[in-house]
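Apart from one protein chain that is not included, each protein chain of the complex appears where it belongs.
Note that the chains are named A, B and C in the order they appear, and that numbering of residues resets to 1 at the start of each chain.
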Amino acid sequence: MGTLSDSSGWPVHPSQLIVLLPALAAAVSLVLVRRARIPAFVVALLGALGGLAAAAQLLAQQLGGTAEASSATVGPLPLEPVLHAPMRLGVDRFAVLLAVTVAVVALVVQLVARWYLREDRRYAAFAATVSLFTAAMQLVVLSDDVLLTIVGWELMGWCSYLLIGHDSEREKARRAAYKAFLVTRLADAPFAIGLVLLATGAHTTSLSAIVRHWSGQPSTLLTGGLIAVIVGVAGKSAQVPFQDWLPDAMEGPTPASALIHAATMVAAGTVVLGRLLPLLERSDAARTVLVLIAGISTVLAGFLAYCQTDLKRLLAWSTVSQVGLMLLGLAIVPVGHRADLALNHLVAHAMFKALLFLVFGWISVLVGGTVVARMSGAVRAHPATRALVAIGLLSLAGVPPMAGFVSKDLIVDEAATRAVNGDGVSRIAFVALAFSVALTAAYCMRAWLILDHRSVVERNAALEIVEDSVTVQEVGIVELFVTSAQVDRRGREVGQPLVPIVPEPEPEPVTVVAPDAASRLGLRLLALLAVVGGLLVTTPLLSLDWNHPAWALIAATLLLMAAVAVFVRVQSLGTPYGDAAGRLPLTLRSVADRGLGMDGVYVALTRPVVALARLVAGAERGLETGVHSTARGARGLAGVGARLQNGTPTAGLVAVALGVVAVGLIGISLW
Amino acid sequence: MIHLWPPLLLVAILFGTGLYGVLARRNAVLVLVGVELMLAAAGLLFVTFGSTIRDTARAGHVLTIFLITIAAAEIAVALAVILAVYRSRGDIDVTVAGEDDL
Amino acid sequence: MNPTFGWLTLAPVLIAAVGAIGVLLLDALFPRLGRVHWILGALLLAGGAAAATPVLLDSAHRPRATLCTRGTCWYTVDHVGAGLQLVALLASACVALLAFPIRIPHERAPIQVALLLTSTSGAVAVAGAHDLGSFLVALEVSTLPTIALVVLRARHSAIDAGLSLLTTSLVSFAVLAMGAGLWFAATGTAQLESHAALQAGNNADLRRILVLAVGFIVAGLAFKLSLAPFHLWMPETVGASSVPVGALLSTTSKVAAVAGLVAVFRTVTDLSSASMAAVGVVAVLSMTVGNLMALRERGALRFLGWSTVAQAGWIVLPFTTATADSGRRSAQYLAVYILATIVAFSVITALAHAEGRQHVTRIASYGGVLRRHPFLGGALLLALLTYAGLPPAIAGLTAKVVALEPITAGHLWLLAVIAAANAMLGVAAYLRWVRIMLGASMDPEESDRVHPVHTAVVAVSAVALIVCSVVPQAALGLFG
Partner (left out) sequence: MVAALLVAPLAPLLGGTALIAADRSRLRIATAAAYGVALTLAVVALAAALLAVWKRPGIDHSWVPAIGMRLHLAIDGISAPLVVLTAAIGVLVVLHAGWREPSATYLGALLMVTGGALATFLVQDAIAFFLAFELVLVPMWLLIARFGDTTRPGERDRAATMFVLYTVLGSTLMLVGILVLVVSAGTSDLTHLQTAHLSRSTQTVVAALLMIGIGIKIPIWPLHSWLPAAHTAAPTGGSVLLAAVLLKMGTYAVVRLVVFPLPRGLHAIAPVVAVFAVAGILIGGLVCLVERSLKRLIAWSSVAHMGFVVLALMTGTTLGVQAALYGNIAHGVISALLFVVVGGLKKRWGDDDLQTARRALRQVSPRLGLALVVGFAGSLALPGLAGFWGEVLTLFSAWSPGDRPLTLFRVLAVAAATGSVLAAAYALRVLRTVWAGTDSLPDVVTDGGSVVAQDAHAVEWIVIAVLVAAVVALGVWPTPLMHQTAYGLAHVSRVLVGGAP
């Protein structure tokens, strides 16, 4: 186990505790608590708090310059001389920053989850899974070892499977969980191969040593390895062409979505690539692949976010888009620089996206769903959520002075600078960024307009025809638009004779327990960080050139965003739910709701595999039958022998004669 | 020194005839005769080489006498068995399958 | 010059041979002793066995020779030979004891005992024979009485089987005699000596004759060992004769054949560095035919006959490489095989005696044997597993190791692979029986008590088999 104390006198290094405490909480919860709610919450909370405290301690050490750069985990694996596997955690400023971020988000998620799942029988399992998820992400964040990275990486995938499939009574949840794990696992194969390639080339699994080793010798092998890793990252971060699992993952409880989207799983790719950045900078091919994947993802996802009928899925697509931004931030970094740009955006995104998801979850509980029809006017009806939503969306859109503005602007700035300097990759990135900024502004504006829509009463009339969130399969979505008639502003069907509207009985006021004080406090903390997070660039944790802003560029960006916002506002006028996307063609919206039919592509891809499996299984059955029939064959052969031996003395004599001749011949010819 | 090939040829003929008799005959006694021919061939072989090889023990001749003796003993047993077979089933045809005891 | 005459060295042969005459004389004097003769015979055989041990106990492993004139000896017993003698005598003693409780007419017992003793003395003599004359005589002395023993059961089936055995044995003997003649022609001596063979082997023409001679001798002996294709009499005869005689055919007869093979191959080891391909072919053919036929055989005794054919293949397998210790290895396998065979036949005799022969001739009727007679059933199980070479019957497994080792050392891959496949076939055949034994009973009626002599024989032989499973060296070490 290595040494259990570090120079600061702690018995265990805080970096170890950051991982260990949430993991311990998960273990304790699974083993001891099982079904009781309160103990489960206490354990999970202690785990999260402990993790946060350890992260804070590490932060203090880092700022004070006393943090140890490395700490042991399970001890080095004895794989010498082939492979040096130190299995150590590495502490640097990024790791510290991210660890704190993850710990904060995890804490808030735990707080909110208790309220959100107040009637869930499997809350204990959920809380434990969230703890484990946190531990896994912290492991990826802190890992300085390829093996540890893979451990955390895959463990997150598994936790996401459990969380997405939490409501396993519903087929949609089961399918979404299956899909999420399978798609990411498919991408994990190249990811693992890529890391294996890098590690075996360097004869070590230590990430820093790998970086040192390969920095000296750029080669096609390195490029291949990096591209494999990038493909893996694309899978986990839901980038093209693996993007489709993420919106489906909305089937999970909202706190789970918040965790997956904000600080953990989808961001893990950025973390790993950030560690490998010095290598990435040296391989233009890999950078090109990355910028293409990320660029396409960010634009496409931004557009799809704008089209979604379900606001939770809007957030999901926005995550894809924002992660694309982070990856662009990695692709454009000049040689010799670190991953500050991307990580800054990661932190900011973690804050506002966690906030948005949790608040949306809150709202969805209040209004009974996340489709536009239900969410319309929600923040008006429930003013407590108004400020939080506003902060979240503003930060997401990148409006000054929010954290999102600072982080996004720095990326745009850098891309512009390098594009001007003639870097091809950065030019692609810049174009993608421009579209992305506009689209982000558009879908944020749209979401706000819907949530802030006035016609709550009119909505009630339409409620009957709108079923609950229909998201995963095409079931419902298409039919929703085909079978339900067009409605006018008041929610009445167009073209029908006016029937006197029977006053709908007001829906029974559902007695929803308001989020407890702790949850709200957590949300406010996130909101605060989403506002002031931009100040992070001033700390020594990030080394970014923030005090020489390109004012012209900022102004242009803001103008673009403003123009888009106005356009969206105009579009939204006169739609039933204040939905700007309502003006889009129905077919486009239904296709967008289905993620451009990517699911169908996945299904089509599995078909030949299943067909092959049937073929192989059939062949194996045949083989088994064949083996069995050899027994019959043996018996048949014996039957032939029995016929030859008919029990007469002559048969025996003939055999003897033949034997004599045979023995004589063989003896003479072979001796 | 006399040539070896005439007696050896005779050995081959005797042995072949005996073997043929053994295989072709249905009557057990005739099979017995075939066996005797084969034994005679072996005896002739012994005698032939016993007379050409300088052997102080006169093994060739002695062995021939041995063979004749053994053959006599065999015939005794064989005839007894054949008699038993004849009593048991009324013929001594060796191409008839034996009875099963299951 | 008078030959030397070592009474002690010759004792194993003499006790049995003289005993045969003695039994007949005794019967002439006291005609109504009946089955007591069996006990007498068993005692004589045990005495012979005791007489065979001094060579085995000699730590210097010196062969004992006698009947020597001018430096050539007609009778030499080395360690392997003495071991074979011991095995043959003990096996015959067991057969005598097994036959004891069986009710037969008074006048027939002494004849059968005399035949048993004669046959055994022949087998024992083969182990010491070093010249063609005694070789041929001893082999025939061991064969002819068995024919008589088979026929003496006086059932139609037994007589028919006797005819089959008779014709095959006569032809085989003729072939053997021819082989002996060719040997004499090639080497110019009636002694089975290696330097004579070596001399002949150096001459291209003589070498061919020598090979033919060895081939004929092997073919002649293969009948006795029931190697395919010289085997057809075996299942029929074992199935039709009385169970103890079946045991005799499966044990003592085989000792005589192996002793003959040992004598022949001892002479040609210096000659042949290459493989004796013919032996290998015969061996694997035997295994395959025996196992395949056993797979579908429904009669228990005939099954054992086929099993013997298969086991014979394993027994001669070591001769394929014709190295110095081929004979020893063959004898070692033989010893384990005989032990298992004695156990199996003892159990079947005991069951046949207690429940009637019709209850033991079919494999199917062994269902529930483990419930009715746990002890006998357990012993039979052990014997079958020994044949199959499956632990817990480790003896059978080590025997397989013994037989395979020369093949592998000689890098005869094809042979080894076929042998391995036959190990599998054998297991399939034997497990068929085992499964039936583990299953439910077919005929639940009560049976008579098992005769105490049978119980004793089963107990002693089973214990010996268990001892050999724990300390396989006990059986393997007999041969040095």
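A few comments on the model shown:
Everything below uses one rule, namely that a contact is a pair of C-beta atoms (placed from the backbone, for glycine too) under 8 Å apart; a residue touches a chain by one contact, two chains touch by 3 or more.
Bear in mind the structure is a predicted one, so any value in this text is a computation, not a measurement.
Taking the full assembly into account, the omitted chain touches A, C. Touching the chain that is not shown, out of C:L26, C:A99, C:L334 or C:A423: C:A423 (per the contact rule at the top). Residue-wise, the contact with the chain that is not shown comes from A:V616, picked out of A:L528, A:L588 or A:V616. Of A:I193, A:L366 or A:L637, it is A:I193 that touches the chain left out of the display. Interface residues of chain A facing the missing partner chain: 30, 35, 74-83, 121-122, 147, 150-155, 158, 161, 165, 168-171, 174-175, 177-178, 181-182, 185-186, 188-190, 192-193, 196-197, 199-201, 203, 609-610, 612-614, 616-617, 620, 623-624, 627-628, 631. Those residues of chain C that touch the chain absent from the view are 332, 370-371, 374-375, 377-378, 385, 389-392, 394, 397-398, 400-402, 404-405, 407-409, 411, 413, 416-417, 419-421, 423-424, 427-428, 431, 435, 438, 471-473, 476-477.
Assume only the chains that are shown with their structure count from here on.
Taken as a graph of touching chains, this assembly is complete, with every chain in contact with every other. A straight line joining the Cα centres of chain A and chain C is 77 Å long. Of all residues in chain C, those touching 2 or more other chains are 160, 163-164, 166-167, 171, 175, 236, listed in ascending order. In chain A, the positions touching at least two other chains are 647-649, 653, 657.
Touching chain A in their complex are the following residues of chain B: 19, 22-23, 26, 28, 31, 94-98, 100. Here chain C touches chain B in the complex through residues 70, 72, 131-133, 136-137, 140, 144, 147-148, 151, 154-164, 166-167, 170-171, 173-175, 177-178, 180-182, 184-185, 188-190, 236, 239-240, 298-299, 302, 361-362, going by the rule given at the top. Chain contact summary for the complex, chain C toward chain A: residues 160, 163-164, 166-168, 171-172, 175, 207-208, 211-212, 214-216, 218-219, 222-223, 228-233, 236, 272, 274-278, 281-282, 289, 292-293, 295-296, 425, 428.
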